[in-house]
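In this view, the complex is presented without one of its protein chains, the others remaining in place.
Letters A and B name the chains as they come in the text, with residue numbers starting at 1 for each one.
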Amino acid sequence: MTDIKAEIDVLPGLDSSARLLEVEDLRVEFRTPAGVARAINGVNLHLDPGETLAILGESGCGKSVTAQAIMGILDSPPGFITGGAIRYRGVDLLKLPEEQRRKVRANHIAMIFQDALSALNPVFSVGFQLGELFRVHRGMSRQDAKRRAIELLDMVKIPAARQRINDYPHQFSGGMRQRVMIAMALALDPKVLIADEPTTALDVTVQAQIMNLLAELQRERNMGLILITHDMGVVADVADRISVMYAGKVVEEAPVLDIYARPAHPYTKALLESIPRLDLKGQKLNVIKGLPPNLTRIPAGCPFNPRCAYTRDVCRADPPPPQYDVAPGRTARCHFWTEVAGNEPAVS
Amino acid sequence: MSNVESVTQAETPAAATAPNGGDGGAEKPRSLASDAWRDLRRNWIFWVAAVLVVLVVVMAAFPGLFTSADPSFCQLSRQHAGPSGSAIFGYDFQGCDVYARTIYGARNSVAIGLLATLMSGAISLVIGMAAGYFGGWVDALLARGIDIVLGIPTLLAAIVLARRLSDSEDSGFLPVVLTLGVLTWTTGARIMRSSVIAAKSQDYVAAARMLGAGHARLMFRHILPNAAAPFVVVLTILLGANIATEATLTFLGVGLRGDEISWGIDISQASQFVREAPAPLVWPALFLAATVLAFIMLGDAIRDAFDPRLR
Partner (left out) sequence: MFRYFVRRVLQGVLTFFGATFIVYALMFANQTDPLQALAGERPLPDNVRQALTERYHLDDPFIVQYGHYMRGLLTGDFGVSLTNRKISEMMSQAWPVTIRLAVLAMIIAVMISVTAGIISGIRRGGPFDTVTLVITLILLALPIVVLAPLAQLLFGIQLKWFPATAGADPGLFQLILPAAVLASLVIATEIRVTRASVAENLRADYVRTARAKGLSKRRVIGIHVLRNSLIPVVTLIGLDLGNLMAGAIVTEGVFNIPGVGFNLFRGIRTEDGPLVVGFVSILVIVFIVVNLVVDLLYAVLDPRIRYE
């Protein structure tokens, strides 16, 4: 499905040879009455066309905030981007004026939210909410927009799209609603899709259907996909690379198979050990002790040190561990990554 | 550095920082009530309202503190006379001291407001709790009853009822109290009902029931305290509204009457001569408005303190 969009609004400085998406040293803080919460403290990410990057972490680790910062929909105040760059094909989105930034959304970078029931406007029909994209961004007439909306519903395999176009969000089932969300995100043929826990609110059987649909649509369009999740099971099936986040930092980044085989950060390792596994049935499940840090008082040194089994003095003192290169395309923020990766026998 | 040392050292700071790791774990937990009180103390609206309420109540209880003049001593020769040292607001159509009448007028307003609100509160407590606690057909029946009463605009019903209750001999005090009490309980009953329903589904109430607590004990020890805050807010605001409605009924001629001293009567009378003398209208009107404002502000401030969502 080729579109004339690229010609319509070319971003100044758009360089098709540059990386599709590159986040560099991104910093975000929330200024609240209770203090300044440093939600993101120097996140680096990159994404290529057709690639799926999974961002993994507990709630509050900053994965959703990262997504909102990339989209430019951070609630501000209280959220402020205090540093770094988000480059889309070489254009730093953070330096764009709001009017152009707005056009990047949905046209180039789109997003799917967790709970489709609350993420869709309850008082407008699905057709209106889909067609609105074409009317606002493409200047289409109501009829043309509606026709395109029906095509979109067909594309995400909603049965009887023509009849359902005038239905309201609450009249769809959970899975169908998430399909509507996907259709809405893909309407303008974006190059980057961010999916924030797209299947968390759904039944397990429906989850697989939605993930398959996403993967299929991604392949067709050669889109870059950022998949935000806390579910390691989902990740293994679809992701190419994984970035594990903790306290607003990427603590480990690696191709998906490597990370499962030999995690190089204690946090990743602990996460993997906390997944229930059939072959270890009957044994006690390893859960991570303690809670994620309060973002207004992140501990000095490595933020994971209070919960980590490998902690030594150096972990408790600033500067925090730098990004160690573990292997080509692999990094870990742990002073003892060799120990962590070495101790674990390869998972069979 | 030996291995043993590093392990022991690793234990202590980790244990020490662990409580701080949690979200706000270092602060000691506060109850909703003390939280609300802390918010209230910082709210200037609350203090303005509280001072006004105290002032009006003192005025109603001890009018002699504010004036030595007799409010019912009137001389036609002083009709609409301007302010003087003894009567700082001047005189009204009948030649009565406007300042003294305004001070003494607080008593009827506050008394009627309080009594009517107590009555209305008692009715809404019983009906709301019964509907919420027993549910089923009791709830359905009472809910329809509430719908019907809500279906009648309060003032219209009050006009009919107050007229019906009073005969021309009495002062109209009791009829107004009864009228307001009987007609204004619906909001309170609804609040009570939903609070009871919410409290009923809480785990601790279920636990108390399993431990064999009876209806009355459940209601008064476990459910009522939790429903208290929104209920008090509604009653405080209602108190202000009742004072306003009383004045309106009196103004229309179905409330207090005759020799009673009341802001409603004074406003009603003065509004006929407003072209000649605005002062006898303005002063009781301002006092009435300030009193109503005080109670509404007080209720508002308390609600904001207990319901921080909308700040």
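By our rule, contacts are C-beta pairs under 8 Å (C-beta built on N, C-alpha and C of every residue); 3 or more make two chains touch, one makes a residue touch a chain.
In this text the structure is predicted, and so the values were computed from the model without any measurement.
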If I consider the whole complex, including the chain that's not displayed, which of A:103, A:147, A:221 or A:312 touches that chain?
A:103
The one residue from B:54, B:76, B:122 or B:148 touching the chain left out of view is B:148
Touching the hidden chain in the complete assembly: which of B:51, B:160 or B:174 does that?
B:160
Since one chain has been left out of the picture, which residues of chain A touch it in the full complex?
68, 71, 73, 102-107, 110-111, 113, 115, 118-125, 132-133, 136-137, 168, 170-171, 181, 184
Even though one chain is hidden, which residues of chain B still touch it in the full complex?
45, 144-145, 147-149, 151-157, 159-161, 163-164, 168, 240, 244-245, 247-248, 251-254, 264, 267-268, 270-271, 274-275, 278, 281-282, 285-286, 288-290, 292-294, 296-297, 300, 310-311
